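Step one of this worksheet: look at the structure below.
Only a single protein chain was left out; the remaining protein chains are all shown in position.
== chain A ==
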C-alpha cells in the first residue's frame, strides 16, 4: 500500500501557550512494499510522523493518503479498516499493553477486527516463537514481564494481525542483541517474502543500512532529505548535524584507511572484507 504525505503539518495543543509544531510541510512517498527507515535526532518528530500512518494523529493541515484512505476527515468505520491494514507498534510497549494475560493481549486485535479467533488461537505458539518467546508466556500478565519481554509481546500483538503495512517505532530498542537480529530478520522476511510495507524508526545507522531501502531523514520536524542508506553514508560528514553517527564498521574503515593507508575499493564493510583488507595491508609490510 502506497503512502503519500502532502504538505503535512502537525501541531500539538494548537492555540494554547504550549502549542508545538512537531511536523512542518512534509511531502514524501513511502512506496508500496518498500522497507523505509525514519531517522533523526531525539524530538525530531519521528513518532509523531508514525502516528499519522494509522490515523492515531491526523494532520493539522495537508493530507496523508494511505492506499485509498485520505486523512484527515475519515469516519470511524474506514478509520477502523485503516487500523486493520496498518499495524503500529509503539516506542514504549507499556502504551500498547492493557489486557490481563498475554493471550488476551494477542487476541484483542483479532477480536476487535472480527477475525477468525479459533484459527488465530492455533497460531499463538508460532507468533510467540517469531518474537523469541515460548508458550509459557500465554498465561502471564503483560505487566509482570521484563522490558524486553514486554516489547516482544507488543510486537507479537501487531504481527498476529498480518496487516499489509507494519509501522514500528524503535522496535528493537530494549531487545538483547540476539533478539534484535532475529526480529530485524523477521521484518526483512515479511517485507521480501510476504510483500509487507515496513516503516520503522531507528537511531541505529547499522540497522538502517542493513535493512532499509529508503531513508527519510527528519530534522526539527522537517524533511531533511529522502535518500538511500548508501547515499547517506557517502555523505557521512553531514550525519552529526542531524544527530546521527555512521555504523561502527564504517568508522572502522575510515580510521584504518587514514591510519594504515589501507587499499579500500569501497566494498561493503563486513567482518570479512575489513579483516581481509587488514591482512593484505600487513602482508604488504612496512614499506608498502
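One rule holds in what follows: a residue touches a chain if its C-beta (ideal position, glycine included) is under 8 Å from a C-beta of that chain, and two chains touch if they have at least 3 such contacts; residues count from 1.
We adopt the following convention: contacts and distances are computed from a predicted model.
Only one of "Energy-coupling factor transport system ATP-binding protein", "Ubiquinol-cytochrome c reductase iron-sulfur subunit", "Succinate dehydrogenase" or "Probable DNA metabolism protein" fits the UniProt record of the hidden chain, and that name is "Energy-coupling factor transport system ATP-binding protein". Checked against the hidden chain, the listed residues A:12, A:28 or A:264 yield one contact partner: A:12. When the missing chain is restored to the complex, the residue among A:100, A:135, A:248 or A:268 that touches it is A:248. Screening A:47, A:65 or A:227 against the full complex identifies A:47 as the residue touching the chain left out. The chain omitted from view is touched by exactly one of A:54, A:149 or A:191, namely A:149. When the omitted chain is restored, the residue from A:188, A:203 or A:225 that touches it is A:203. Contact between chain A and the unshown chain involves residues 12-13, 18, 40-43, 46-47, 91-92, 94, 132, 144-149, 152, 169-170, 173-181, 203, 205, 240, 243-245, 248-249, 251-252, 255-256, 259-260, 271-272, 274-275, 278-279, 281-282, 285-287.
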